[in-house]
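Let me give you the structure first, and then I'll get to my questions.
Every protein chain except one is present and positioned as in the full complex.
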Amino acid sequence: MAVVTLDRISKRFGGGAPPAVDDVSLTVRDGEFMVLLGPSGCGKSTTLRMIAGLESITSGTLMIDGVVMNSVPAKSRDIAMVFQSYALYPHMTVRDNLTFGLRRRAIDRAEIKRRVDAVADMLGLTPYLDRRPYALSGGQRQRVALGRAVVRDPKVFLFDEPLSNLDAALRVRTRNELIRQYQRLRATMIYVTHDQVEAMTMGTRICVMNQGRIVQVGAPLEVYNNPADTFVASFIGNPPMNLMKAELASASGVVAARFAGVSAALPGFGERDLAPLASPAAIIGFRPEDVYVARPEGADAARFASVRVAALAAEPLGAETLLVVSLSGEGEELVARVGRDVRASAGEPITLWLDLTQAHLFDPQTTRALTRSIET
Amino acid sequence: MTLDFGRLFGRTLLLSVLALYTAFAAGPFAWLAVMSLRTTSEITADPYALPTILHWEKYPQAWFDSNYGTYFWNSAIVTVASVALLSVCGAMAAHCLARYRFPFNRLVFFLIFSAIILPPQITIIGIFQQLVQYGFYNTHLGLILVYVAMQMPLTVYILEGFFKRLPQDLFDAARIDGYSDWEIFWRITVPIGLPAIATTAILNMIYIWNEFLFAVVLLVDDNKRTLPLGIQRFMGDYLEDTGMLATGLMIAVVPIIVAYVFFSEKMIQGMTAGAVK
Partner (left out) sequence: MALAKRWRASVGEGQAWGAIMAFLLPALLFFLLFTAYPIAKTIYNSFHIIRPNRPDEFVGFGNYAQVLFADAYFTQSLVNTLIWATVAPIVDVTLGLLLAACLYARLPCARFFRVAWFSPVLISYVVIGVLWLWIYNFDWGVVNTLLRALGLGAWAHVWLGDPNTALWALILVDAWKWVGFHMVVCLAALSSLPREVIEAADLDNCGWFAKLVHIEIPMLKTTLVSLLILAFIGKMKIFDLVWIMTKGGPLWSTETLATYTFKRAFEWSTLDLGYPSAIAVLSFVLVIVFVLALSWLLRQRGRLEF
């Protein structure tokens, strides 16, 4: 168990390229499952590798349990890593793969055997102990990779997109396995992924990164419900949040927005909240699940705004339907998550209802979110 | 802190070992280059001194008076002709074996490929008899034909491996577009396979330029000799003339070194082409 502190960590590769990791500061609490989430090239893997010691740190300080680790070699940091490609030693049996790291650390034989047997049992690897990696399935290999890390009993576990190489069904099963192990071990774990479903289901906190910088850190639902900017808003959530251009006006303490032919007052926003804006132009966002085909019964009229649209396509997914519509005017599109029985044909005019209490506002210059100050 | 010192020590130890080996590997050449610019009496007096006067005139001397010029041209003719033939015939054969399916494909490939392990003794006596019988003995043409046969296995092996990896779609598209077999070879395989062909050309050039055994058996006239033979003859007559011998050696070596300076990467790749699995 350990606390990992990154203090203004940067990584520059030579050649005048922009920094891969730019001024990242983060504290991973003891026993926390921190997910580094972001698109490819955002610097999350580089950050992880710097924590591991596989990549040197250009500037900034890395501390594990208060001890500065910048120049400590990887093998002495008491961390274990699970790689995307499992990185099992192909010429050794499963048992040897598990014991290799322990043997090199001068732990006595009996203890090694005890640990290996315990871990193999816990991960269901006992029948495979004498096989070589090539004779194992992808899921089994991943469990061996995990076992190799667990058996080391390290301070910190690092995961570098370990589920990317698995097919969908296996990914779900292995993900649950990882969650189970986390709950058993309650160790500090740092997990890198580009898959937001993994981030949402596994992390105690998510750290969203983009272009080398941290954009937002928070609990999964916090990040989902209150995205810090348009990037987080559209990255998390599938289908992504619908973003539209809007014009804001405030009068007598009420903020009203005009967008896509709709004019409505936005509950929860006060005049002060608009202060960062340079002009009345803003971006308004609605998540697909906050767009309805019919006003829910008994709902407060002021909560919903209706908008007339033309349907483009209805994609029945079985449990629900995704409705893609075209907004009048700008030619923007909107995606709504609606019930599984909804049908629409192309070009058909429909009325949709937007839940204004769930509206998100963003500053178009800085892309940052505007917060609500009034309780609703 | 101790950690840093240990690593620094390890690193310097490593670097000194490597520097020593570099001296071992490249030192003899430096010595040779220096000796080529000194006269024999200077060398006998002090073999390891740096030249006081740079005797550049030894090079034209070696070239004209000691016949190194002739040897050089002979080597050049034989090498260029052999490599040209090897590249064309080898590429054709490799293209055929890689792209066409026919019953004896693998058999032919295996036959040609297995010739790589042949020690030259097994063919040289027969070749000698053959060339004498048909009048090709002591001719450049005879030597060229022998060299082509000698390097054909390796050339075909490397090119076949490369050509096999070209996507079949390209060829299917060309066929549909109406290209003939020959045109497909010339317009698709050769242009795309040019890097591999260049690689084998480099490999062959180095082997043939340096080849000694077949040349010694099959060439007799002094004015037909290739460079390795020229050097050997020099050894016989003028072993004591260290200075001239050194200059002669440099003439043999300089083309390769010059090429190496400009194309080191390509040449390394060429020479190791067959070995990297």
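We call the chains A and B, going by the order they appear; numbering starts again at 1 in every chain.
One rule holds for everything that comes next: contacts are C-beta pairs under 8 Å (C-beta built on N, C-alpha and C of every residue); 3 or more make two chains touch, one makes a residue touch a chain.
No experiment lies behind these values; they were computed from the predicted model shown.
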Selected from A:74, A:170 or A:200 as touching the chain missing from the view: A:74
Contacts of subunit B with the absent chain, listed as residue ranges: 14-15, 17-18, 21-22, 24-29, 31-32, 44, 47-48, 88-90, 92-93, 95-97, 100-103, 108, 111-112, 115-130, 145-146, 148-150, 152-153, 156, 181-182, 185, 206, 209-213, 216-217, 227-228, 231-232, 235, 242, 245, 249, 252-253, 256-257, 260, 264, 267-268, 271-272, 274-277
Contact set of subunit A toward the excluded chain (per top definition): 52, 54, 74-76, 79-81, 83-85, 87-91, 100-101, 104-105, 132-134, 148
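Following the convention adopted for this analysis, only the chains that are shown with their structure count from here on.
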Centroid spacing, where centroids are CA-atom means, of subunit A and subunit B in whole angstrom: 57
